Each structure stands twice: as structure tokens, then as C-alpha cells.
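Shown here: the complex without one of its protein chains, the others still in place.
Chain lettering (A, B and C) follows the sequence in which the chains are written, and residue indices restart at 1 in each chain.
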Amino acid sequence: MMKKELMKVVSHECIGENIFELTLEGMLVNEMKEPGQFVHLKVSEGSEPLLRRPISIANINKADEQFTVIYRREGLGTRVLSEKILDQYVDVLGPLGNGFPVQGVKPGETALLVGGGIGVPPLYELSKQLVKKGVRVIHVLGFQSSSVVFYEEKFAELGNTYIATVDGSYGQKGFVTDIIKKEEIHFDTLYSCGPTPMLKALESSYHHKNAYISLEERMGCGIGACFACVCRLQDDPNGYSYKKICSDGPVFKVGEVIL
Amino acid sequence: MMKKELMKVVSHECIGENIFELTLEGMLVNEMKEPGQFVHLKVSEGSEPLLRRPISIANINKADEQFTVIYRREGLGTRVLSEKILDQYVDVLGPLGNGFPVQGVKPGETALLVGGGIGVPPLYELSKQLVKKGVRVIHVLGFQSSSVVFYEEKFAELGNTYIATVDGSYGQKGFVTDIIKKEEIHFDTLYSCGPTPMLKALESSYHHKNAYISLEERMGCGIGACFACVCRLQDDPNGYSYKKICSDGPVFKVGEVIL
Amino acid sequence: MNRLHVKLPGLDLKNPIMPASGCFGFGKEYSQVFNLSELGAIMIKATTLEPRFGNPTPRVAETTSGMLNAIGLQNPGLQKVLSEELPWLEQFIVPIIANVAGSQVDDYVEVAKEISKARNVHALELNISCPNVKTGGIAFGTIPEIAADLTKRVKEVSEVPVYVKLSPNVSNIVEMAKAIEHAGADGLTMINTLVGMRLDLRTGKPILANKTGGLSGPAIKPVAIRMIYEVSQAVSIPIIGMGGVQSAEDVLEYFYAGASAVAVGTANFVDPYICPTIINKLPALLDKYGFDHISECQGRSWK
Partner (left out) sequence: MNRLHVKLPGLDLKNPIMPASGCFGFGKEYSQVFNLSELGAIMIKATTLEPRFGNPTPRVAETTSGMLNAIGLQNPGLQKVLSEELPWLEQFIVPIIANVAGSQVDDYVEVAKEISKARNVHALELNISCPNVKTGGIAFGTIPEIAADLTKRVKEVSEVPVYVKLSPNVSNIVEMAKAIEHAGADGLTMINTLVGMRLDLRTGKPILANKTGGLSGPAIKPVAIRMIYEVSQAVSIPIIGMGGVQSAEDVLEYFYAGASAVAVGTANFVDPYICPTIINKLPALLDKYGFDHISECQGRSWK
């Protein structure tokens, strides 16, 4: 069930250039289930910024009633968020949306998790849940450059982890799709989150596969009421059918919606 | 010379119901001269609130490059200000305006300082400077009720101090003007700051006296450029003459401007 | 005595607070958050004769203390609203105000005629002011004669009272309001969004795919208050006010200006509990300012 709660900052660290890892504590954590769901954060009391900001859940720690998000400082909202200090509170609405189906892969099978930039965070909770289930995980994570690489070791603890950077300053130079081909990675299920061009490239290569992708769109309500975040369906490209990324997604099966 | 400076909070205390005493440190203090001048504070970085807030200088401590203001938490601006903590910074523009003329009274003479509510603060620096000059000071301070009385002892250290409260919960019940009459206070010069009805009452009783009053008005720029804070002159009530409270005032000689 | 009870044409409101059209869908999402029967009324999403997909995305962009939207009246069309959305809402004890939109007069008339027959629709709100659709919408909202004609035509067929939603993007809001009153409207709702735009610093292009969008939120409140102040003195039909309402204090300001009920739009996105929160805070606020009943506040700025 979606809840709204003022959650306490229990840790907040800069883990890369403009990349922050924020852990919040509160009862809302008990509602979190699927990896790939997101929270909608109100970062200030007033109307500056006015709207909430959607951020993916990167790690769920039910024992301590804590969860973690990883975000990039972009504009006003994430800048204000980045100024929160220990013991301050953040207004959280969540968990929202439908995440990655862990049941989409069986124990013993292989799952490939492909993340790009700030799309990497939700894959961490996903990977944890898959490993727990007995699934073999392989991670291919793409970043702009070495300064914004994060969580490499954490992912490596869970499974094979390849890093690509666009400028070659870390890991292999190039895009995640290059690595998948070069390393001849085979998998039963693909899970991905990242920039649309990356998702499009994956879709065109693996549309026949069991693949799930997580989308982004500018949001208003985050709960399905305002129609800000709709996308069209591939089998009705000019019709009236649609999905809402916030409440039907953000994760869709590859081939379902138009990227 | 007016300056703009980010000044450091060196002390911030609640000294009455919704009454705060804030001390700031920085080089701008070196520019402060007359008691009764004010500073124009920007309490947040963004546009919420957008405009600066005028607050009188209550105490100047040149030795430590510190000054103090006392303010009442009213609306958004003073609420945000009240949340500033030690070592944070406040954006100060000042000192602004023309204060109380200390040269309006000679050593050995008696000055009566009459304050109402949140008009009391600038009288403290004034009283200090008068005492230093060898002037005998008498304070008559009016407040709404006991919960918002402040600085009684500090004023008492400088001279005779009478307190009036509207509801009689502290000091004498009634208005400052009642006390002046009842106590048969005699004086050479009158200085006053407080709500307009109080100033009007003083004006009608003491218009023939050497008296100075400090006015308030909603302000834009605070420096004389926007014409938000003009008032008319008593000797040209319907003409084009005017004074700007921010830059010609806030202190005027009684009888000069229309209240 | 219910201190918040307000009676308007067609509407017996247990309190004067309702979500604004387009900011609450057809209620389903918010029903997960609170009991919709707590609301004074619900203004449902604009309904058009045929289904609409609306504009391409991005459809929203934030501005200082406001937001732009260009949803483009996406909705499932009259038939589905009648067969699915409205019946679903019948489980709640709350009057529905159906927001009606179209590209031409006949569309409005057709939708109004059918939707006004629905059991829980107690009033219509003619959306003659949507800035985000290419045809119709805003033209109806800026030319008094056209608005008046539309109002008349809809009044002829509607089985419930008709409120007309005014656009703030006009030179003379009073002239507009009077023309609509004269044409027989039972009430006014105001204001719809101001037309605005935001550009992307990197590309230089508009952030919204539709380029322009409707500005809502606290930024526009002073414009709404001014218009309601002016219009409420010039007409004798009631006004449901909206634009940037975020708190019980804002509701009071709208009543002072001349509104008889208040709708909450953008603030629902910020805080899904905002409507019940405001409703619960209103009695204490009436106490604070010494009112027995909320209707005592109505028009206080000019009365």
C-alpha cells in the first residue's frame, strides 16, 4: 500500500561526482516489495520546488526499516535534497508503480541486469532479490566516466560485473550493448534501466527475449491521476490505448510500450 | 555605506512568545552608526519568500563585529528566519535609513524612550548611546501581555524603566501614554518606535516637543528606489511632496510626516 | 449546524472543498488514499465525445512555484465515462461535477446532454478554457459571444445546472462572465490555467512537446483572487474558485474574494491528502477568525 511519511535521514553520502546515496528510515519501508518500484519525494516544505521528484528504490532493509536511494544532483529538486543532513526528515510518498518481476526468472537460470547511469540503482535491490532466489546474475553497467561510477563492488559481490564508460576512463570504453556482444553474454532474462537510447538498443537486439525495461518520464502526481506520464502501446501506435509509467510501470515487458 | 554581506549566526534565542534575539557577525557591522537604522534581510536562497524583510538594529557590538536584532515571528519570512541555526548565514543588506539623532539631546538632559511591542528593539541601542553621552534616560515600554515582554532588565540597567501591558498581565495595565501621564514623566527629548496608533497618541500629546518617531511601512527595495514606502508631509498633505520611509526615515521628527 | 455546509445550484455540499478537474482523474487513484465521501464534490477529468489520447510527452514542466501542463484532454470518451467511471464513483456519497469539453459546439451539447443524465452528476462544468488543445477550447473561452452561445446551447439540453469555467487569458474577465451569466449559466468556476512556456537550457527548445502549457499552482493565485474579486461583484451567480489553493488559509482568501466553494488542483500532486487535510483544518480556522459559518466569509473583501 502506498503511504506518505516523513522519513528520517540516517545516512547521506556523496559516492561519486554529484552522485548521492541517501538512506531513510520509517514504517513505509514495510510496504516495499518489488525491486524497481519508486518513491516520490517532496524535498522542501514550500513550493520551491513545488512538485515531488520520482527516485527509484535502490536497496530495501526491512530489518532496520530503512531503504536507500541513489540519485544524481541535477536541478533544483535534487540540489535541495542533497542538502539534507542526518536526522532531518524527507517527505516520502511510496512505494509507487510496478517493479521488475522477480518471478520472471527461475532458480538456476541466468539474469542479465543492464543499467545506464542513474538507471543503475534499482538494479541493486533487484540483483539482491534474484540472488536470494538462486538466480545467477550478470551485471553490465554503463557510466559516463570514471567519476560517476558507483556500487561496482556491491554488484560484484552478487555476480559478475562489467563496467563500461563512454569516455573509456574506467572499465571498458563504449556502451553496455558493446560489452554484451563482446563478452558473449548469454542469459534467460534481461532486466534493464537507463536512458532511452540504451533501452532502444536493447529492445532492437533482444525483443524476442524475456526482457523487462524501466522507463522514465516527467511526472505530476506519480500515482496515475494526472495523465502526465503516458506512453503508447506497440500494438496500437496511433490509437487511444496507453499505459501510465507511474502506475502501470515504470517497468514494462519489452515490446509492450513504444519507447 | 550600505553593504551586502552573508553574516554568520553567532547566537539565536527565543526570548519571549514568538520573540527571537538574533546576533550576526561580519564586517558590515563597521558601517553601522545611528541607532534606529535597519537591515534588510533575505532569509532564504530561493524566492520563498522573495523579498527582503526590514528589521531594526537593536544592539551594535563593534568590538566583536556583531550586531543584534530582535524580531517577532509573524509570517513566512520571520518563520524561515527563526529556523536559522548557529554558524548558518543570513544575507544582510544594510545599514539602511536614518536613525534617531543622538545629537538631539545634550548631556545631562533627559530623554524619554517610548517603545511598543516590536518597536522596542531599536530603543536599546539608542539608550546605550544616549547613556554613553551622559544623557539621563527613562524607558516606557508597552507590550501586549507578559509572555512577550523582553529586555526589561537590560533597559533597567541603563535607566528608569516602566512596563505596560495591554492585558495587565505584567507591569502596569494600559498604554504607554497612560504611564507617562500617571508617572508625571518630564523630559527634554522624546524618542519613540511602535505601532502607528501609539505614535499618533504621542504626536497629539507632544507635537510641541523635541520628539522623534520611527515609522514602518511595507517595503520593496528598502533603499529608496521603488517608491513603495512613501508618506506625505504635514505641510503639503495633498501635494506631490513625500518622504521615503526606507531612505529618508524610518525616523522622522514629530510633525514632519503624516502618520 | 454544519459550519462548512454550502448550497449551490444543483450542489448540496457537506463542505466547499473539491478536487479540480484534471487533477484527480476519475477518483480511483485517490480512493486508495482516503475515502472520497469526505469531499464536498468531485470535478472529474474533462470528458469529450470521443476518446482522446492527448498530447505527446513531456506533458508537464515545473516553473517557480507553479507547473505547466499540456495533457491535451486525454480521456476515455463519453461512453466509457458513462459506463465505467461514473458508476464506479456511485459507491461514494459525493456529488460529481462533470467537466465537459469539445472541439465544436455540437460536441459539447452531445456530451452535456448524455452526461447530465448520470445519476451522480449533479452539475456540469463547461471547460471553454483549456489552453492545450488545438481546436476549440480556448476560442470558446476568449470571445464572449461564442461563450454565451455555447452556454445557451448546453443549458437547453442539460438536466443539471451548468457552471462555466473561465479562462484567465482574457483582456476583460468581467465582460466574459457577464455574457455567460446572461446566457443562463447557473454558476462560474475560475480560473483555468494561464498559458505559459518553459525552455530547456541545453536545447533551447520548449520542454513540453506541445510547446505551450497551462500554468497552475501558487504562482497564479493572485491573478485568480483578483479575477474572482472583480467577477463576484459583477454577477449574481455563484463562483467556485481555484488556482494555487494549498491550505485552509487559501480557502478563506478565496471566500473573501467572492468564491462560494473552492477547488484544489495542482496541490493534489504535491500532497494526495490535501483535500481532506484542508477540510479538517477549516473549522479551527473559522474559530481563529471568529466565523460561525464559512459562508460568512464570502465576498468579505468587497462587502
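We take it that a contact is a pair of C-beta atoms (placed from the backbone, for glycine too) under 8 Å apart; a residue touches a chain by one contact, two chains touch by 3 or more.
Everything numeric in this text was worked out from a predicted model, so none of it was measured.
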Checklist entry - Omitted chain: which shown chains does it touch? => result A, B, C
Checklist entry - Of the residues listed, B:L93, B:L112 or B:L141, which one is in contact with the missing chain? => result B:L93
Next on the checklist: Among C:G40, C:P161 or C:G244, which one touches the chain that has been omitted from the display?
Outcome noted: C:G244
Next on the checklist: Which candidate, C:L86, C:V170 or C:A261, sits in contact with the chain we can't see?
Outcome noted: C:V170
Checklist outcome for this item: The missing chain sits against chain A at residues 47-48
Checklist entry - Going by the touch rule given at the top, which residues of chain C touch the chain that is not shown? => result 63-66, 68, 142-143, 169-172, 194-199, 201-202, 204-206, 211-212, 215, 218-223, 225-226, 229, 244, 249, 252-253, 256-257, 289, 297, 300-301
Checklist outcome for this item: Interface residues of chain B toward the undisplayed chain are 1-2, 4, 42, 47-52, 93, 217-232, 239-240, 242, 247
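Following the convention adopted for this analysis, only the chains that are shown with their structure count from here on.
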Checklist outcome for this item: Reported most central chain by Cα centroids is C
Checklist entry - Which chains, taken as a pair, are joined by the highest number of C-beta contacts? => result A-C
Item to check | Chain separated most widely from chain C, comparing mean CA positions | outcome: B
Checklist outcome for this item: Note: chain C sits from chain A at a C-alpha centroid distance in Å of 36
Checklist entry - Between chain A and chain B, what is the separation of their C-alpha centroids in Å? => result 55
Item to check | Multi-partner residues of chain B (at least 2 other chains) | outcome: 47-48
Checklist entry - What positions in chain C touch 2 or more of the other chains? => result 64-65
